[in-house]
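The complex appears here minus one protein chain, its other protein chains still in place.
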Amino acid sequence: MDFTFTDDQLAFRDAVGRFLMTEAAPEMLRSVWESNSGRSPELRSRLAAQGLTALSVPEDKGGLGMDDVAWALMTQELGYYAIPDSLADTAYVAAGLVAALPSEVPARDRWLSQIAVGDIRVAVGHPVNPLVADARSADLLLLAHGDEVHAVPRAEVDVTVSASIDLSRRLGRVSWSPTAATRVANGEAGRALWADALDRGTLAVAGQALGLARRMLDLAVDYAAQRKQFGKPIGSFQAVKHHLADVATAIEFAKPVLYRAAYALAHGEPGASVRVSHAKLACCDAAWLAARHGIQVHGAMGYTWEVDLQMFMKRAWALDASWGDRGFHKSRLAEAILADGAALGPGHTFEVQA
Amino acid sequence: MDFTFTDDQLAFRDAVGRFLMTEAAPEMLRSVWESNSGRSPELRSRLAAQGLTALSVPEDKGGLGMDDVAWALMTQELGYYAIPDSLADTAYVAAGLVAALPSEVPARDRWLSQIAVGDIRVAVGHPVNPLVADARSADLLLLAHGDEVHAVPRAEVDVTVSASIDLSRRLGRVSWSPTAATRVANGEAGRALWADALDRGTLAVAGQALGLARRMLDLAVDYAAQRKQFGKPIGSFQAVKHHLADVATAIEFAKPVLYRAAYALAHGEPGASVRVSHAKLACCDAAWLAARHGIQVHGAMGYTWEVDLQMFMKRAWALDASWGDRGFHKSRLAEAILADGAALGPGHTFEVQA
Amino acid sequence: MDLAYTPKQRAFRAEVRAWLANNLPREPFASCDTREGFEQHRDWERRLFDARLSMVMWPEALGGRGCDLIEWLIFEEEYYGAGAPMRVNQNGQLLLGPTLMEFGTEAQRNRFLPRMAASEDMWAQGWSEPNAGSDMAAITSKAILSQDGSHYVLNGQKTWSTRAIFADWLFGLFRSDPASSRHHGLSYLLVPLDAPGVTIRPIQALNGKPAFAEIFLDDVKVPVDNRIGDEGEGWHVAMATAGFERGLLLRSPARYQYTARRLVELYKANRATADRDPSLRDAVLSAWTHTEAYALAAYHTVGRLAKGARIGAEASTNKIFWSELDLRMHETAMRILGPRAELMTDAPHAADADAAGWLDGFLFAQAGSIYAGTNEIQRNIIAERMLGLPK
Partner (left out) sequence: MDLAYTPKQRAFRAEVRAWLANNLPREPFASCDTREGFEQHRDWERRLFDARLSMVMWPEALGGRGCDLIEWLIFEEEYYGAGAPMRVNQNGQLLLGPTLMEFGTEAQRNRFLPRMAASEDMWAQGWSEPNAGSDMAAITSKAILSQDGSHYVLNGQKTWSTRAIFADWLFGLFRSDPASSRHHGLSYLLVPLDAPGVTIRPIQALNGKPAFAEIFLDDVKVPVDNRIGDEGEGWHVAMATAGFERGLLLRSPARYQYTARRLVELYKANRATADRDPSLRDAVLSAWTHTEAYALAAYHTVGRLAKGARIGAEASTNKIFWSELDLRMHETAMRILGPRAELMTDAPHAADADAAGWLDGFLFAQAGSIYAGTNEIQRNIIAERMLGLPK
């Protein structure tokens, strides 16, 4: 029983963090936000050069073969720096789905190595999301037709774009027609693939939300320490302290929930989906609170476009209902917790009932 | 349109307040709490001598003929001083019910004048309350048998007492057998009487809860002003200030809700029950918050039997679910607010739809 | 206590309702934080004025109709209940207006108020400075009286001035006694924004629109006639305005009751999905109970004012109550909308009427606990002035 990360995992996380600190600085975020495409090919290729597109791809396909637990750390960094890219969709959710395709699918291995080297951007059209993130800029779209999974080239779909409050989210309504040629899985297999994709997509959002919460807390702490009113830093006022202490507490108790969910997912535990929903709710709560207290501590400055906080708040608000809104995840929780004979209470936190 | 009280109403309220300040001082409360009966005949007779038992009794029956609006002020005083007596049950709820009995009921006028002069204590056994307050010490009990209203002398019922956390509440389970002799109303008339009694009982609790909230706020303010830590009064710490400011705000916005409900009840408005449920929820929320922040501000002292606060907190907690718990009153609200064609929004605060 | 409206009050309500029914714009205006929207709203104000409905509480001579506070509440109920446009000149009309009535000379009242009522002059407020936000007494912008005593020379910087890039005039506090500090030595001045030496730099709000501006003052000459109240008395004069601002005038209950009604409709239209999160139904009911409580408190206060009471620190409870209520209502709407909540309302997909306006309102609600004195400051005021806790 060891509920901690290895030094290697933490070191890799730190390395990625240092990389993003320089590559995804707020000024650069701003320019991508205000660009037409909302995407930076340069950024994407630098991410690929760092091997970040290859994290989930199996090693024999040229990837690093990392699991969900690694992504619980990685997605926090993506959130902390609010990178204006859907990296996790391609490199985590899509890579996981493609890797799980039956080997008969001819293109599978090609897609995997293209993902690994960063040649393709893959958009995932899971039914839980009414719109598809990056539908317009994707090279390949994984789309649902009932239980079926279809892999559709960009050229074969029409995309109507919808603007999100988070300008680094580029959403689109996709119209397309399923064909035998595009179908890569169906029936039981298709259901299973979509179920895994849902849990991975949800976990990716949870991790990013937690990273966003940590960043907004850091921004608020920095501001409160330097901004003076009534002759002293506002951070010395108890009301400000207590706002930020509450955010810190929410973060402290969301982190391990995220990690537990990632482990459950990586090990295919029966209760994994419930853990994932719990993580989404806990991390999004932390992010929501961090945004609220973050803007309050920033005062009027926090209400402006010029101050970085706004980009992190909007991302937190936008992600809150993506990959299943609160109602969706609360129902998954309720079903499990209120079920007859549910294994609740002391001793069931790690013991998985068969 | 004048949503304020007359100077006479306020003057009478102040007079009653001054009277209770001396007659129901905390030391006296304590002694009654710790007594076997939980009641003080002396106190009751002094209340009667002040005319408080006669408030609702029609003037031609020797009463003051005051309405629900007057009780919205009166019950706040009863709550503020947490008087260890069920005065409102007899003088407000029961008096109202008896006064509304058909004149054929022979004993009606006798009961009214006995109530007015303070000769009898009447307990009201409304079906919404599983136990009857003061069942043991009452002279007369008004009990429900379906829609029927029965007036039963104490001698004809058996009472099993249950102890409440609020020692000034004396609850009992009543066993009795309805007879033609005890029946004073039935059918439509009975239903109407019980409906009015429910709204009056609820309003009485709301008023007391608001009075309790104001008292707990005053106690906390006094304590915070004199208790010193870290070399200054704890009331100068922002955290303490903000706790108490929140209580003050809850009280400010519960008050007019109580008054609006009382007016609706006094004028038999169609939506009166919804207003009453709203008042109960708003006032009990204020009291609950006042108790929470009250004990927090008092620190360990607030957790003791010696400090007065405990009596007011326990009363607030006990009254919270009496005359209908939150679920009961929230359902009444929901039914009205979510109904098709409900008259909501601007302009409907005083306009009563026929 | 008599909660029946008088025939006169009912007639007034009917008149306002009828006028709005006939005159409400068919198409929603653009945001008043844009030039286009600003002008649309300004034209609308002129039409209100022509119907003598722009400032119903003002005396007839100044373009109003001498309504009392009850009639004003009725007007607000009809106005916001009809979903009428926001009041683009309200900072001037509701902050400066009452101050001019109370502290202005007759000449000043006649010069400024009718044009303000007609929105011929658009006003922006000049309270905050980069280092004087919550701590307004830290104002450093100077107004030095000329040798001949004919005018002040203004130097300094104001900020968070709402829609100032579109406005004609600025009202605010300036330090007229350089030797003074804190609340002393401040004067309340009215500054034409086209005066030489005035530079206005827009500030983009959360929604990316120039909702505010910074105003730089470089040797700006302002005639002494533009001072309200005595020299050095500015703080006292401004506080009256601030009291009004925190209090009822700027935030009458009707707009929140309208939001609550829309929220109930939103919930009913999306009940199947909304009820998967049981907290939402409760939040929707609270929207009604709390907006209703706010309206009742307003009528109660107005009744007490009519009997000669003054609004004191309890005005601060209003500020806390409406700002946190407004935020909760919009958060609840976002939760009900789920994945549709993040979509800009001009986005095609969001064209489903449900979502319209909620995101904009949610963003704006973020500022409610910050402007007009942060809620932290308001809670201090309640604790110290209403409850008497030590500073």
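Order of writing sets the chain letters: A, B and C. Residues in each chain are counted from 1.
Simple rule for what comes next: a residue touches a chain if its C-beta (ideal position, glycine included) is under 8 Å from a C-beta of that chain, and two chains touch if they have at least 3 such contacts.
These figures come from a predicted structure and were not determined experimentally.
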item	value
Listed residues A:V128, A:A192, A:V221 or A:V307, member touching the removed chain	A:V221
Omitted-chain contact residue, chosen from A:R39, A:R215 or A:H278	A:H278
Those residues of subunit C which, in the complete complex, touch the missing chain	277-279, 281-282
Residues of subunit A (touch criterion as defined above) contacting the omitted chain	1-6, 69, 217, 221, 224-225, 232-233, 235-236, 238, 240-242, 244-246, 248-249, 252-257, 259-260, 263, 267, 278, 281-282, 330, 333-334, 337-338, 342, 344-347, 349-351
Residues belonging to subunit B that touch the chain removed from view	129-131, 160, 162-166, 169, 171, 173, 228-230, 234, 237, 239-240, 295-296, 299-300, 302-306, 310, 317-318, 320-322, 325-328, 330-331
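Definition applied: only the chains that are shown with their structure count from here on.
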item	value
Residues of subunit C whose C-beta touches two or more other chains	376, 379
Sequence positions of subunit B contacting 2 or more other chains	238, 242
